[in-house]
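What you see is the complex with one protein chain gone and the rest in place.
Note that the chains take the letters A, B and C in the order they are written out, and that residue 1 is the start of every chain.
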């Protein structure tokens, strides 16, 4: 085990918010609000701001109208103003930085940057906590918002998985410049080819996953993931999605990697959304990343069965197949 | 084991519907519709007709405005027109019958009668099955209505428990005139005092329970019970009721008698409502009623702990305490 | 709706027991006892008798050593001695009867017969109820045996599905000679080709399913099904089976037909075993069978995805593919 870089580890507290692009803003809003049960807190220009009942921030998901689906901005909350400044300086020094902006609804100033694959990210500290209006106040003092019991009623934002051309480069970027820990990875060809990396700023299993893009495109989203508290909630989500005509691509089932209990659906704008529970916390400060080879990884489904081919190939926005195709493999 | 009375057993198919009286019709409607997620299908005079998404009949619960809470009519569906006629004749011959009426919304002609304690009952065969409007059609062909995921979203009517002055008399009435099977009972004082009886027209554990009224009143309701599919659904119901300010009197917990997993709440009109799952089916045709004495019965809570005193004393409508009080015991 | 044949309906109370043939008796026993948590109650000759903790009879599953896997005898418990005699007479009159035998462990005299496809069946009434030894007594008086919490710890036998060459003939046999109700069916080619039928002697969704054998063999078993109380128990079963190297062919997932929550695995002897929960009770005395055509039936998986090809083709004992193959379809 190498010693932790104390000056970097801990600067990012957690995944703060995600902006999702959708060419079907009304239908996407229906999906996240009526079917998944998220709460609309703000509208501005072509964006709608939402939240899960357990998110402490005013908003954690922004839906923004766009010509094509995909991930907009990925927001990381710093653990302090100083931590945000340290990360900004390091990102600038590494040539990854873009600059500070004034922030948007509920967030203060943000330092913008891109990962090597081009996904737009920002780090910030100042943030407005959620203050529920009277009709949405919970009877639990430690719950920011009432659990209303509407549809799937997801609790909070959990993580995202993005595709990239060069997994090692993006993984090292997250480790070195964001201070993330590598918790699990998939290595093929006797460990020489890195296929996927699951990273986290905390003891949560992962809040960012990088997986190789089989179409060799850039900046694409595999899925965003929303948390519910129990496996039964994921089953119930499958019932609700089915009743609402939402395509479930895979699951409910259990991954081997992460041990997470999942369901993958396509929201009406085309983006893949995971309803997620379970997994495990990584308490060990000297955790050695769990590494899976081709055989161990198998289909990625713990209980057996295979993920559909679309799970490997479909991402947002859609991309043409490259001239030279990257060999197929499974991912999570 | 005595042989079954073939001419009676099977004439009643199941508990068809319940009419609940409420002095707070608007608030009761909010509770059953918005909090429990039942669907309103009809309004007529001072009554509102509702249903669970899994009920095959057009309606299984009627809320009727009244000066005091309590049970209105208890409807039993016969297994055939001939069975209804047989029961009507037998009830008339036994001096319990009242007569036929034309039926109300969704039910054809009903034969009305009273049990020995005076609870109003009716038996009928003709009934309108639910035909969901387009927006409430399920994607499951064998599900009468869409599972909308609103609040507790109870599936169907399950059973009711009523209080009575004379348990043996009412229990025998249900066995002999309705053809019910006795599945469990509570006998105190070395078997000489019958405290409660759990009866069913089918292999379901119970659809009618008679428990002695400690206040020696007549015609009172202990609770109506609504089914959800899993124990986790009952826990989720507890969360939702708590968020909506509904008083939970007891549970979630597990009864010893019936093995049922329960939660008891008071609807705004004052009636006790159970959210229920689990229990067990009684397949044995030669089932010997399980009999509990004082010690075995204990608190009635399988995992330990006690039911609150109100569980023994509160029923609707409320009654004055009698001059000579019936000794306290636990019930379910 | 045709009127019920009162003299037949109700004569069979429920599926009493199954005999499973296995060429790997030791490994099969390990599977049912250690992994599924059933209790061994008796050994005799080449058979071992087991039970689920919630079964009221002394035994409900017999494992018998045999050269090839498959279903041995299918036992139906009659609702009375008279009902058994009535069924025996009717079966004999229909040319399906074989004759009475003395019964085996825990069951009294049995009348043996075969369904049109040749599956060996028996009907009986006399049966020994389970009397738990002290160390296996439950703290619940209405539970026949302690819930020990070993492995999957299945509660009870639920149903079986068999393959047959002629579904209508076998379905009518079950309706007319056993008094079963048809609850759901799959009809292809505009209703002209009957692919599967789900039948029950009670309000339970099904205890016997007939599905066409795509290999046109006879007397084969598709699966036996064991009940657990909650969907979460099925998920937990998937974890336990995976840890024990048991192949899970399909699930956990939810059927559209029956709404059942399932998992299918192969026990070491080769027979398919389902771990099952959910589904729904059919209270309506005038239930009209739910009929699914090709499109409605789809893959048979409510939430989407497909059952593997083996689910259609694999049954025990294995059969050669016929010269003229029956068109492929999905079943449950």
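Of note:
Criterion: a residue touches a chain if its C-beta (ideal position, glycine included) is under 8 Å from a C-beta of that chain, and two chains touch if they have at least 3 such contacts.
Because the structure is a prediction, the values reported are computed rather than measured.
Shown as candidates are C:109, C:146, C:172 or C:193; the residue that touches the absent chain is C:146.
The chain that is not drawn here is touched, among residues A:25, A:149 or A:278, by A:278.
For the chain left out of this panel, the touching residue among C:117, C:184, C:232 or C:249 is C:232. The omitted chain makes contact with chain C at the following residues, 37, 138-140, 146-152, 230, 232-233, 236, 239-240, 242-243, 245.
In the full complex, the hidden chain is touched by chain A at residues 3-4, 10, 13-14, 54, 56, 77-80, 82, 125, 129, 139-143, 184, 202-204, 229-232, 256-259, 278, 280-281, 283-285, 287, 290, 292, 296, 302.
Where chain B meets the omitted chain, the residues involved are 230-232, 235, 238-239, 241-242, 247-250, 252-254, 261, 302-305, 308.
In this section, only the chains that are shown with their structure count from here on.
Averaging C-alpha coordinates per chain and comparing to chain B, the farthest chain turns out to be A. With centres set at the average Cα position, the gap from chain A to chain B is 47 Å.
Chain centres here are Cα means. That of chain A falls 44 Å from that of chain C. Inter-chain spacing, taken between the CA centroids of chain B and chain C, is 32 Å. Residues of chain B in contact with two or more other chains: 139-140, 230, 232.
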